[in-house]
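For this depiction, one protein chain was excluded, whereas all remaining protein chains were kept in their positions.
For clarity, chains are labelled A and B in written order, and residue numbers in each chain start from 1.
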Amino acid sequence: MSEPQATISSRRRLPVVWLVPIVALLLGIWMVIYTAMNEGPEIKIVFSTAEGIEAGKTKLKSLSVEVGLVEEVTLNDDLQSVTVLAKLDPKAETLLRDDTRFWVVRPRIGTGGVSGLGTLLSGGYIEVEPGDGKPSDKRKFKGLDDLPLTPVGTPGLGVILVSSQAGSLGAGDPVLYRGYEVGQVEEVRFDPENKEVRYRAFIEAPYDGLVDQATKFWNVSGISVTAGAEGVRVEVGTIQSLLAGGVSFDVPIGTRRLGPPKMDAEFVLYDSLASTEERTYRHSLDVVVQFEQSVRGLLPGAPVEYRGIRVGTVRRVMLDEIRDLRNSGKGEIGAPIPVLIAIDPARLRFPDSDEGVTLLRAQLENDVASGLRASLQSGNLITGALFVSFDYHFDEAPAKIGEFAGYPTLPTLTTGLDQLSRQLSRVLAKIEALPIDRTLSELNGSLRALRTMLATKDFENLPESLNATMAQATAALESFSSNSPLYTRLERAMDELNRTLQAVEALSDTLKKQPNALIFSTPPHPDPEPGGER
Amino acid sequence: MLRGVASDLPMTACLECDLLLPMPSVAEGERAACPRCKHLLISHPKDGFSRIQAFAISALVFLAFSFAFPFMTMKASGLENAMTLGQSVLELYENGQQALAFLVSCFIMLVPAVILVAVLAVSVPLARERGAPWLVPAARLVFTLSPWSMVEVFVIGVIVSLVKLMAMADIILGISFWSYAAFSVCLTASLSSFDKSWIWESIDRVSAR
Partner (left out) sequence: MSAFPTETAAAQGLATCHTCAKVAPASLHHCPRCGASIHLRMTDSLARTLALVLTACILYVPANVLPIMTTTQLGTDEPSTILGGVVYLWHHGSYPVAAVIFIASVMVPLGKMVAIFYLCWTVGREHRTRAQQRTVMYRVTEFVGRWSMVDVFVVAILVALIQLGGLLSIHPGAAALAFSGVVIITMLSAESFDPRLIWDLERDEDE
């Protein structure tokens, strides 16, 4: 009987060991896919320098939470900037918006304080600050070189301040409202085209409600000292602004509010509080005043006042016109010097318009007829600065508005020191004219006689001599009596002296009203206008 | 082939004690040792070629993957640093120790990789009982380079570093490390089946055809 034969299959059986590489491959591929799937977005950020950024090491953080890693840092083709290639966590994709900001956090010392010290040990990182918008597809960003002082999204108002001077104001300086810090200056940029400096300041909520379209901003850096006809004025902001600089703002009193401004609205940055209070008048009446006295010390820009109230500005001394007149032969020798001044109708509560100018002109006609005269007054005895002052002088001869080189002329009066000195000299002349010598010699004689008389032994003759002397003395005294011509002359001299003293009184009045008029001349820039309704 | 006096089997001499003896024939799964010094003469592993190839391929796969991911991460007081396998060489290079970097890269990456490729180059044709011009040089390469592959030493080095730093920092072994460890295991497994005598015998066999 044949035994069943086993069929021998020679099919090669794949050894189990082949599972190993298969598993290895599968594992590896799965890892790669898993990592790739879980990869977040890749972004490119352009910075101006890669300082503090290291490929493979520098992290991206948002609010101290790690959100990504820098993969690569390359120099751009323009050799002026670097591109940082970074990979974010997939969860951080929502951080990417159109206005997302990136900046490198490094240790910084600024006027706002010290920040980023932790990075000294841990190395810098890139802070990611998402913007306000919706998550976007934007993957190429421009990084900031300096950290923004105000995080995006902080409620508040940004304003642009424009100034012609850079001054002492810089990024980080505070924005003050009545001494209280409500914001800060973020950046300073110089616009060479318009030759102006533009500051961007940010005022935090809820203080941003204080800003109105009519708000004025002024520089309160350091100490502002103005010395003017009103006196010395010292303005200081906070201690920080004293040392670092600052901007203050407020709505000028009496200005009507116009409503909140738009974000990044532009405002003029004034140099000081005083400058903000200046009003610019657009209309003025140009008149000429001719002075017979020296105009030395009268500068363009000097104020024109009426009894201490600013009504206008001296434009210039019309030397050209004089020269023209002389050349044309019409000039007189020793003619008065014409000075062109501008009177602003608005300062006199006339409308600031052509109509106001006309009204002013008409008013002046009346005033001149009533005795309004212009005169030069001393603004500053030390520098000799002068200003033009109008006042009524009722005892002057009547005058009318004249004309010179096309401008109306207002009558003038020589007053002030000139007049004072003239009066004084007249008094002195009169005193000189007094027969004091003769009086003295007569007295001398009498005294001699008295002496000789006393010296003689003729004492019996004394009563007689005395009588005689008395008679002589009487005669001498008579010359001083009210009837004598000597007395009248003295009287007249006293009168002159009186009048001179009156003029001095007027001067002392002026001095009382402006105690430093003797020391400080009137300022060349406009005076503050007292507040009140227009 | 040298024939011994007493048998028709080819002769072999023990590499360690030079005892001349006939080459034993070993079946699959068996091994033979020198009677005098116990040095392993020849071994014929089970599923020999398959094992060699499978493990060699796995080893290469694991080695490749071990470059792609972080190897080890250290966290201490808020600071963190991760390293990849390549960085263990690169950092040496960047620190001015270029020669050392080259040596290390040879011992832990290049030499093992070359060995594995050579192993495959030998075992693939042999598994099919076919000859190839590169069999001999590749086999020579494997045996010459073998002592210079220090993969397991590196793995122990990682463990030692881990223990050293455990006290002061949090150490996390990344995927790369496990991949490299697997690579080490597969390399050893592959080479352990790559018996010198048996391989040469097989080369002889296929070359004779």
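Worth a mention:
To be clear about the criterion, contacts are C-beta pairs under 8 Å (C-beta built on N, C-alpha and C of every residue); 3 or more make two chains touch, one makes a residue touch a chain.
As the structure is a computational prediction, the values presented were derived from the model and not from experiment.
Residue B:V136 is the one among B:A32, B:V114, B:V136 or B:V206 that touches the chain not shown. Of the candidate positions B:F49, B:F154 or B:F194, contact with the unshown chain belongs to B:F154.
Where subunit B meets the omitted chain, the residues involved are 2, 10-20, 36-37, 39, 41, 72, 74, 76, 79, 81, 83, 87-92, 95, 97, 99-100, 103-104, 107-108, 136, 139-140, 143-144, 147-148, 150, 153-154, 156-158, 160-161, 163-165, 167, 196-197, 200, 203-204.
Following the convention adopted for this analysis, only the chains that are shown with their structure count from here on.
As a whole-number value, the distance joining the C-alpha centres of subunit A and subunit B reads 85 Å.
Residue ranges on subunit A touching subunit B, taken from their complex, read 14-15, 17-21, 23-25, 27-28, 31-32, 35, 57, 121-122. Interface residues of subunit B, counted against subunit A in their complex, comprise 47, 50-51, 54-55, 57-58, 61-62, 64-65, 68-69, 78-79, 81, 175, 179, 182, 186.
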